[in-house]
Structures are given as structure tokens and as C-alpha cells.
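The complex appears here minus one protein chain, its other protein chains still in place.
Right, chain A next:
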């Protein structure tokens, strides 16, 4: 996993509630057995005017000029500003893979769906939950200001706005630790807990042997 410390990034606004993971990356791209290469198909049905399929050269496809990520002013954006319940629906980790592959590292919204939230942090994305009013203010600022950038400082848990205002945010300590250090949590679990897992398993098997097929 890529480390995340501090990022100063261009902000793109996606003004739509309940963005589901089918919309983030449609099902036909889930047939891939790889973890990378999903960026060109991020928001495929919104970004292009035709139906996408795996293996296509997306540079040749007709783009939807009205879609926000196709507007030149948001090219190179690494911060996505979104509305409530972002990432609802399917558990597909292809959604954060596509967002990360496209170039996003931070997503700010009033709320996120649970499974998406988990998946995103495991792929080096920082998800920041802010209240509705703050998100609304950011939407207005981004739309009014071409080149609007935010400076996101994970260690201080602060967002610096271009006007000097500071927005504090919460992040749970374990997720923060993994992000700051780019840690693989499987390695952490095995290093810190192998013995505890074995002990638990022994007790669990004694109490409920029917949960183990070789019992």
C-alpha cells in the first residue's frame, strides 16, 4: 500500500448523493483478474457516451463533455468532493482500485457506505467525513474557484483551505497508522496476533466443535 502523509491536491466536485459502486466501476470490468488498470473505466457510464467493454482503447471513445471529470479545469484532480452515502452497494474493491488508479488519494463526503469505507483505506485512499454544511461550503468554493486546491495533512488531521481556514477531521488511529506507514495489515495481524488466534481457535473448537469440519 502507498503511504499517505500530506497532499496538496486539485479538488473535483461530484455533486450527486448515493453514488454506488456499480456507477464507480461497472460490472463488465470486474472480470479482470488483476488489481490495476481500472482508472480509464472509472465512472464509465458517466464519462463516455458509448457502452464500455474490457480491453477497449478508451482514448478513442466519445467523452461526455458534461461530466465533471471530463472538464479541463479538473484534470489532474487528486481530491474528490462527494455527497452523502458515497460508495453504497456492492463490496467490489475494484471501486477504490479504480479511484486510486485514476489519481484520487482523498475523498471528502458527509457520509460513506461501510464496506466501501473499509476497502478504500486498504488501498491508500484517505476518506474524510465532514458535516453537510462544511461539504456544501466546499462545493461552492470549488465551483466558484478554478484551480481550487486543498492541503490535506493526515498527521495533524487538518485540511488547509486556500483562504487560510482550517478544517479538522477525525480518522481512526489504526487506519491512520497503516496509511502513514503504508502497512500491509495481514503482516501486522500475523506478527502481532498469531498466538492469540491459535489460542482462540483452540478454545472455540472445544466449545463448538461442529464449526470445524475436521472435528
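By our rule, a residue touches a chain if its C-beta (ideal position, glycine included) is under 8 Å from a C-beta of that chain, and two chains touch if they have at least 3 such contacts; residues count from 1.
Simple rule for what comes next: contacts and distances are computed from a predicted model.
Engineer: Which name from "ABC transmembrane type-1 domain-containing protein", "Conserved protein", "3-isopropylmalate dehydratase large subunit" or "ABC transporter substrate-binding protein" does UniProt give the chain that's left off?
Structural biologist: Looking only at the record, the undisplayed chain corresponds to "3-isopropylmalate dehydratase large subunit".
Engineer: Quick one: which of A:91, A:140, A:155 or A:181 touches the chain that's been left out?
Structural biologist: Checking each option in A:91, A:140, A:155 or A:181, the one touching the absent chain turns out to be A:91.
Engineer: Since one chain has been left out of the picture, which residues of chain A touch it in the full complex?
Structural biologist: Here the touching residues of chain A are 15-18, 20, 22-23, 26-28, 30-35, 45, 51, 54-55, 83-85, 88-93, 96, 111, 113-115, 118-119, 122-123, 172-174, 184-187, 189-190, 193, 196-197, 200-201, 204, 208-215.
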